[in-house]
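All protein chains but one are shown in place.
We just call them A and B in the order they show up, numbering each chain from 1.
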Amino acid sequence: MTFANLIRRSGMLAGAAAIATLALAAPSFAQTFPVTDENCGVTTTYEAAPTRAVTLSNNATELMLALGLEGSMAGTSYMANLKISPAYADAYAKVPILSPLVATTEELIAAEADFVYAGYPDGFSESRHTRDQLQDLGMKTRLNVEGCNLGAFGFPQLFDEIHSVAAIFGVSDRGDKLVDALSGRLKSVADKLADKPAIPVFIYNGGDSAPNAALGNTMLSQAVAAAGGNNIFGDVANRFGEVSWEQVAERAPEYIVVFYSGTASGQVVADPDKELGQARIDTLKSIPAIANVPAIVNNRFFLINSVQGQPGPSTVDAVEDMAKAFHPEAFGQ
Amino acid sequence: MNESRPLPAPTDQQRLLVVLRSTPGSPASVPRAPFAGSRVAGLPYGLAMVLLAGILLILGVAGLMLGSVHVPAPVAVGVLINWLLGGEVIPATWRAVYDTIIIETRIPRVILAGVVGATLGASGMTIQAIVRNPLAGPSILGVSNGAATGAVIVMRWGLIGLGAFTLYTSAFAGALVTLVIVFWVARAGGRMTPTRLVLAGIAMSSVLSALTSLLVLTSPDPQLAARVLFWTLGGFGSAQWKLLPLPTIALVIGLGLMLVQARRLNLLMAGDESATALGLDVNRFRQAMFVLTAALIGVVVAVSGVIGFVGLIVPHIVRFLVGADHRRALPAVALMGASFTIGADLFARTVIAPIELPVGIITALVGGPFFIWLLRRDARSNGGTP
Partner (left out) sequence: MSIAPGSLQLENVSFAIGERTLVRDVSLTVAPGEMIGLIGPNGAGKSSLLRTIYRTNRPSSGRVTVNGENIWQRPASWVARHVGAVLQDMPAEFPLTVRDVIAMGRSAHKRLLEADSTHDRALIAAAIDLLQLRPLETRTFRTLSGGERQRTLVARALVQQPAVLVLDEPTNHLDIHHQLQLLRFVRSLGITVVAALHDLNLAAMFCDRIMMLHQGEMIATGTPEAVLTEENLADIFRIEATLVRNPRTNTIWVMPA
């Protein structure tokens, strides 16, 4: 929204108030630049906020939209056939979609991007484009720290990410507000779950001869914990890994969180909710080894796709939904 | 000597013998008849080279026209002409981004693919001579896997010593280390025989492959497997201008050295015993050529991952077209290797656009069946015994 629009739309009085607000904000606005971003081994200096940002994954997209930065964005990518969270749908519609998969170097050039933000660790690689390569083409880059921080990634790390991105765009105040809002919601959930024992939860990421599980270092694991669940493989300090059906049966989860993305083997899936999400539920129901597990017996499945499952603001939405599923009595249901 | 023809008449034989015993410059040593070209498929060498160069040119230009962003053909040609001639020879009525796309991504990509392909072709041909087996390829030396392992080690532990070039440097270092080990193992007893070289290379490949798998499986990084896939399947996605000088220089020097040694490479094809009797220090030469080709392959894999079958298939086709004499076959294999790789890359990034397949998949899909066909034709022509 430009300054001129502000005057016209709000009328003179509101405009005067706006000017006053901006005048008050101006000193702190001017002080935010230049910003030095040290991110996963690459140090970038921003003399001014980028104006043509492109995101390479849906969690990066949502993070930026949650910060109200759609006006600074030149494109989004890698949503495949998943859906953006409803809260951001309007803003999302205002930004061109460059590709259902990760935008290629050529697409980034064509979009005249000056900032490229990857939310997944594989956003920058030798096979697509490296950060150095994009830097040479005049695009500054950022990689969600989940890509280089190989330890546990949870809400504190997510909030740091929000602060960092907000600083780059000179909207640290919005960053603070967003973090406050998200923290508040998490706290509200935590309060309601205060005396409830955590239920054992298995986070399933596909696989039939042997299941792939989200382990302790994933955002998902922290989200489940925040929702009053206990990841049965949370004791393993890794991101994702293969486990065994016997182990799942032994740990007897009461809920199974089924995680899926919008692509399979690098290809866009037409209907991910059905072809990946529901299909995975069907797979689970067909495994004899876990047939007696409470979650299977009671048909307790929670579908979560990568829009919410990868670290982003809508992960908090997932926490709220999962909490209501795990402990309905705490939410009056 | 022929079944029905008698010996040449005595005077004829005498004259020929005189020629055979003559020294350079004596009047006898003037050839009587022009000799036939050393070609098998019936193509004169000059024509074959012109054809190959033409194909390379066409594929190169095609590579500039196609990509994930649609650039209209006239615009692509305009950009190319302006770039080649410098300045705005053709008025630039198009978006500036098209210039950037073509000049900063597509041209380096096509050049890199060409350089890599030429290097793989020439190295493959030389390796086939070294191990005296036309069914060998660069991968048997083990250095391809060594380069991949070097890269994986860096990726696994997130080492960032040399900034942007860390990965490429470590890949090359991996290739060099493998080179030294294979050299040492193959050279047992002071002699490097073809069999020992092949076995050492294969053994080393297996070990490195297992090591890479182990590193990937024990890594906390879920993306490592995908990145490693790039190295094992190859790609030119990260081609930039500043990546080009090293492989290009390596190609020029490497191919030059091979051409200089072309006569000796010919001798190797006759077998170690013949080659020795014809004056070659087979052992030393084989070792030197091994080091040269292994180093070249190390450079290539470091910049573009492991691209298989180019070094195996292209030398075959070239020998079929222009014969086995390295003095002629090496330049031809460089041209054809470049064309093949540029073409494979083109196909890889357009066949199921916007998805970009790794180049190695295309070369394997084309090369694999061709290789099988070669094996079978080989067996048949040898009377059923391989």
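Please note the rule applied: a contact is a pair of C-beta atoms (placed from the backbone, for glycine too) under 8 Å apart; a residue touches a chain by one contact, two chains touch by 3 or more.
Since the structure is predicted, the reported quantities are computational estimates derived from the model, not experimental observations.
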Original post:
Looking at the whole complex, which visible chains does the left-out chain touch?
Top reply: B
**OP:** Return the single residue from B:59, B:130, B:267 or B:359 that touches the missing chain.
**Re:** B:267
**OP:** Among B:249, B:277 or B:351, single out the residue that touches the unshown chain.
**Re:** B:277
Original post:
Which residue from B:109, B:132 or B:227 sits in contact with the chain not drawn here?
Top reply: B:132
Original post:
Touching the left-out chain: which of B:18, B:50 or B:81?
Top reply: B:18
**OP:** Would you write out the residues of subunit B that touch the absent chain, in ascending order?
**Re:** 1-2, 5, 7-8, 12-13, 16-26, 28-33, 35-40, 128-129, 132-134, 260-261, 263-264, 266-267, 269-271, 273-274, 276-281, 319-320, 323-325, 381
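As a convention for this text, only the chains that are shown with their structure count from here on.
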Original post:
If you average the CA atoms of subunit A and of subunit B, how far apart do the two points sit, in angstrom?
Top reply: 44
Subject >> Contact footprint of subunit B on subunit A as seen in their complex >> reply: 41, 99-101, 104-107, 109-110, 112, 120-122, 125-130, 132-133, 136-137, 147-148, 150, 217, 237-240, 266-267
Subject >> Residues of subunit B touching subunit A in the complex >> reply: 67-69, 95, 97-98, 100-101, 104-106, 158, 160, 163-164, 167, 220-223, 226-227, 229-231, 235, 237-238, 240, 242, 305, 354-356, 358
